[in-house]
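Encoded as C-alpha coordinates, here's the structure I'll be asking about.
Here the complex is missing a single protein chain, while all its other protein chains stay put.
The block that comes next holds chain A.
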Amino acid sequence: MSYSFQFGEILANGDLLLRGLKLTVLLFALAFSGALVCGLFIGLARGSARRLPNLIATAYIELFRNTPVLVQLIWFYYAMPALTGWQPTAFTAAALGLFLNTSAYCAEIWRAGLQSLPAGQWEAGRAIGMSEWQLLRRIVVPQAIARMVPAFTNRGVELAKMTSIASTITVQELMYEAKMLSTQTFLPLETFTVVAVIYFVLIYPGTLAAYALERRLNSKGA
(Lines give C-alpha, C1' and ligand atoms only; values in the text may rest on other atoms or scores of the structure.)
Protein backbone atom coordinates (compact mmCIF):
# COMPACT_ATOMS: atom_id res chain seq x y z
CA MET A 1 0.00 0.00 0.00
CA SER A 2 1.38 3.32 -0.93
CA TYR A 3 0.10 6.83 -0.61
CA SER A 4 1.27 9.48 -2.97
CA PHE A 5 1.53 12.87 -1.32
CA GLN A 6 0.11 15.78 -3.26
CA PHE A 7 1.65 18.91 -1.85
CA GLY A 8 1.00 20.99 -4.94
CA GLU A 9 -2.53 21.95 -4.08
CA ILE A 10 -1.62 22.87 -0.51
CA LEU A 11 1.27 25.03 -1.54
CA ALA A 12 -0.93 26.73 -4.10
CA ASN A 13 -3.09 27.86 -1.18
CA GLY A 14 -0.08 29.03 0.80
CA ASP A 15 -1.46 32.54 1.06
CA LEU A 16 -4.31 31.26 3.23
CA LEU A 17 -1.85 29.62 5.59
CA LEU A 18 0.32 32.72 5.65
CA ARG A 19 -2.68 34.83 6.55
CA GLY A 20 -3.38 32.46 9.44
CA LEU A 21 0.27 32.54 10.43
CA LYS A 22 0.07 36.31 10.94
CA LEU A 23 -2.69 35.90 13.51
CA THR A 24 -0.78 33.06 15.18
CA VAL A 25 2.26 35.29 15.56
CA LEU A 26 0.15 38.18 16.81
CA LEU A 27 -1.60 35.98 19.39
CA PHE A 28 1.75 34.68 20.57
CA ALA A 29 3.39 38.09 20.76
CA LEU A 30 0.54 39.70 22.68
CA ALA A 31 0.06 36.85 25.14
CA PHE A 32 3.76 36.24 25.78
CA SER A 33 4.88 39.84 26.22
CA GLY A 34 1.92 40.52 28.49
CA ALA A 35 2.52 37.36 30.51
CA LEU A 36 6.23 38.07 31.03
CA VAL A 37 5.45 41.44 32.60
CA CYS A 38 2.27 40.46 34.41
CA GLY A 39 3.95 37.30 35.71
CA LEU A 40 6.49 39.43 37.57
CA PHE A 41 3.77 41.15 39.61
CA ILE A 42 1.83 37.97 40.29
CA GLY A 43 5.12 36.29 41.17
CA LEU A 44 5.95 39.08 43.61
CA ALA A 45 2.53 38.73 45.22
CA ARG A 46 2.99 34.95 45.33
CA GLY A 47 6.34 35.33 47.09
CA SER A 48 5.04 38.04 49.40
CA ALA A 49 4.80 37.48 53.13
CA ARG A 50 1.58 39.48 53.17
CA ARG A 51 -1.40 37.26 53.42
CA LEU A 52 -3.97 38.74 51.07
CA PRO A 53 -1.80 39.32 47.97
CA ASN A 54 -0.30 35.89 48.51
CA LEU A 55 -3.70 34.24 48.73
CA ILE A 56 -5.03 35.95 45.61
CA ALA A 57 -1.93 35.15 43.56
CA THR A 58 -1.93 31.54 44.69
CA ALA A 59 -5.61 31.12 43.83
CA TYR A 60 -5.07 32.67 40.42
CA ILE A 61 -2.08 30.51 39.58
CA GLU A 62 -3.67 27.26 40.69
CA LEU A 63 -6.92 28.02 38.89
CA PHE A 64 -5.20 28.58 35.55
CA ARG A 65 -2.65 25.80 35.88
CA ASN A 66 -5.12 23.12 36.87
CA THR A 67 -7.80 23.59 34.24
CA PRO A 68 -7.45 22.93 30.48
CA VAL A 69 -6.64 25.90 28.25
CA LEU A 70 -9.36 24.78 25.90
CA VAL A 71 -11.93 25.21 28.65
CA GLN A 72 -10.50 28.59 29.58
CA LEU A 73 -10.79 29.89 26.02
CA ILE A 74 -14.31 28.58 25.60
CA TRP A 75 -15.19 30.12 28.92
CA PHE A 76 -13.89 33.55 27.94
CA TYR A 77 -15.63 33.41 24.58
CA TYR A 78 -18.99 32.02 25.62
CA ALA A 79 -19.39 32.55 29.36
CA MET A 80 -18.03 36.09 29.53
CA PRO A 81 -20.90 37.67 27.54
CA ALA A 82 -23.44 35.70 29.57
CA LEU A 83 -21.95 36.92 32.86
CA THR A 84 -20.85 40.45 32.08
CA GLY A 85 -22.70 41.44 28.92
CA TRP A 86 -19.36 42.11 27.25
CA GLN A 87 -18.87 40.07 24.09
CA PRO A 88 -15.22 39.88 23.20
CA THR A 89 -14.27 39.02 19.63
CA ALA A 90 -12.92 35.52 19.20
CA PHE A 91 -9.42 36.95 18.84
CA THR A 92 -9.72 39.03 22.01
CA ALA A 93 -11.06 36.08 23.98
CA ALA A 94 -8.23 33.87 22.75
CA ALA A 95 -5.53 36.48 23.39
CA LEU A 96 -6.93 37.14 26.85
CA GLY A 97 -7.18 33.45 27.75
CA LEU A 98 -3.68 32.61 26.52
CA PHE A 99 -2.27 35.68 28.22
CA LEU A 100 -3.86 34.89 31.57
CA ASN A 101 -2.92 31.24 31.38
CA THR A 102 0.71 31.94 30.50
CA SER A 103 0.88 34.64 33.18
CA ALA A 104 0.16 31.99 35.79
CA TYR A 105 3.12 29.89 34.66
CA CYS A 106 5.39 32.91 34.27
CA ALA A 107 4.50 34.00 37.80
CA GLU A 108 5.90 30.75 39.17
CA ILE A 109 9.06 31.17 37.12
CA TRP A 110 9.48 34.71 38.42
CA ARG A 111 8.88 33.68 42.01
CA ALA A 112 11.49 30.92 41.82
CA GLY A 113 13.90 33.24 40.00
CA LEU A 114 13.55 36.03 42.53
CA GLN A 115 13.89 33.66 45.47
CA SER A 116 17.03 32.10 43.99
CA LEU A 117 18.94 35.30 44.69
CA PRO A 118 20.89 35.36 47.99
CA ALA A 119 19.22 37.51 50.67
CA GLY A 120 22.44 39.53 50.90
CA GLN A 121 21.76 41.08 47.51
CA TRP A 122 18.43 42.49 48.66
CA GLU A 123 20.05 43.70 51.89
CA ALA A 124 22.94 45.39 50.11
CA GLY A 125 20.50 47.29 47.89
CA ARG A 126 18.36 48.33 50.83
CA ALA A 127 21.40 49.37 52.81
CA ILE A 128 22.30 52.03 50.23
CA GLY A 129 18.75 53.34 50.37
CA MET A 130 17.18 51.72 47.32
CA SER A 131 13.42 51.49 46.99
CA GLU A 132 11.90 48.08 46.31
CA TRP A 133 11.34 49.09 42.71
CA GLN A 134 14.95 50.23 42.25
CA LEU A 135 16.11 46.99 43.84
CA LEU A 136 14.10 44.94 41.38
CA ARG A 137 15.13 46.94 38.36
CA ARG A 138 18.83 47.37 39.12
CA ILE A 139 19.82 44.41 41.28
CA VAL A 140 17.37 41.54 41.37
CA VAL A 141 15.88 41.21 37.89
CA PRO A 142 19.18 41.59 35.98
CA GLN A 143 20.64 38.73 38.03
CA ALA A 144 17.57 36.54 38.10
CA ILE A 145 16.88 36.85 34.40
CA ALA A 146 19.82 34.68 33.34
CA ARG A 147 18.55 31.83 35.51
CA MET A 148 15.01 32.20 34.21
CA VAL A 149 15.68 32.23 30.47
CA PRO A 150 15.48 28.42 30.04
CA ALA A 151 12.15 28.24 31.87
CA PHE A 152 10.72 31.18 29.93
CA THR A 153 11.88 29.56 26.69
CA ASN A 154 9.93 26.42 27.55
CA ARG A 155 6.90 28.53 28.29
CA GLY A 156 7.24 30.44 25.02
CA VAL A 157 7.51 27.24 22.99
CA GLU A 158 4.51 25.82 24.75
CA LEU A 159 2.51 28.98 24.16
CA ALA A 160 3.41 29.12 20.46
CA LYS A 161 1.87 25.68 20.01
CA MET A 162 -1.02 26.45 22.35
CA THR A 163 -2.18 29.27 20.05
CA SER A 164 -3.56 26.52 17.82
CA ILE A 165 -6.31 25.93 20.37
CA ALA A 166 -7.70 29.36 19.45
CA SER A 167 -8.98 27.72 16.25
CA THR A 168 -11.66 25.99 18.30
CA ILE A 169 -13.27 29.35 19.09
CA THR A 170 -13.06 30.38 15.41
CA VAL A 171 -9.96 32.55 15.53
CA GLN A 172 -8.67 32.34 11.98
CA GLU A 173 -5.10 31.59 12.82
CA LEU A 174 -2.84 28.99 11.25
CA MET A 175 -4.57 25.89 12.60
CA TYR A 176 -8.01 27.22 11.70
CA GLU A 177 -6.94 27.90 8.11
CA ALA A 178 -5.36 24.45 7.98
CA LYS A 179 -8.58 22.75 9.05
CA MET A 180 -10.50 24.69 6.43
CA LEU A 181 -7.97 23.85 3.76
CA SER A 182 -7.92 20.19 4.64
CA THR A 183 -11.70 19.84 4.38
CA GLN A 184 -11.78 21.74 1.11
CA THR A 185 -9.01 19.77 -0.52
CA PHE A 186 -9.56 16.40 1.18
CA LEU A 187 -5.81 16.37 1.76
CA PRO A 188 -5.46 16.41 5.59
CA LEU A 189 -2.12 14.58 5.64
CA GLU A 190 -0.47 17.07 3.32
CA THR A 191 -2.07 20.06 4.97
CA PHE A 192 -1.04 19.17 8.48
CA THR A 193 2.42 18.13 7.39
CA VAL A 194 2.93 21.56 5.89
CA VAL A 195 1.48 23.16 9.01
CA ALA A 196 3.84 21.17 11.23
CA VAL A 197 6.78 22.42 9.18
CA ILE A 198 5.53 26.00 9.50
CA TYR A 199 5.22 25.71 13.30
CA PHE A 200 8.70 24.23 13.48
CA VAL A 201 10.22 26.94 11.32
CA LEU A 202 8.45 29.53 13.45
CA ILE A 203 9.43 28.16 16.85
CA TYR A 204 12.89 26.66 16.42
CA PRO A 205 14.71 29.94 15.65
CA GLY A 206 13.17 31.36 18.80
CA THR A 207 14.64 28.48 20.79
CA LEU A 208 18.05 29.06 19.20
CA ALA A 209 17.85 32.77 20.04
CA ALA A 210 17.02 31.88 23.64
CA TYR A 211 20.08 29.60 23.86
CA ALA A 212 22.25 32.43 22.53
CA LEU A 213 20.76 34.87 25.04
CA GLU A 214 21.34 32.41 27.85
CA ARG A 215 24.99 31.99 26.90
CA ARG A 216 25.49 35.74 26.67
CA LEU A 217 23.87 36.44 30.04
CA ASN A 218 25.81 33.68 31.74
CA SER A 219 29.16 34.78 30.37
CA LYS A 220 28.78 38.30 31.76
CA GLY A 221 30.89 38.95 34.79
CA ALA A 222 32.17 35.39 35.00
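FYI, contacts are C-beta pairs under 8 Å (C-beta built on N, C-alpha and C of every residue); 3 or more make two chains touch, one makes a residue touch a chain; residues count from 1.
Going forward, contacts and distances are computed from a predicted model.
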Among "STAS domain-containing protein", "Ferredoxin", "Amino acid ABC transporter ATP-binding protein" or "Sarcosine oxidase subunit gamma", UniProt-listed name of the chain not shown: "Amino acid ABC transporter ATP-binding protein"
Sole contact to the chain not displayed, among A:Asn13, A:Ser48, A:Thr92 or A:Gln134: A:Gln134
Where the missing chain touches chain A, by residue: 118, 120-121, 123-132, 134, 138-139, 142-143, 220-222
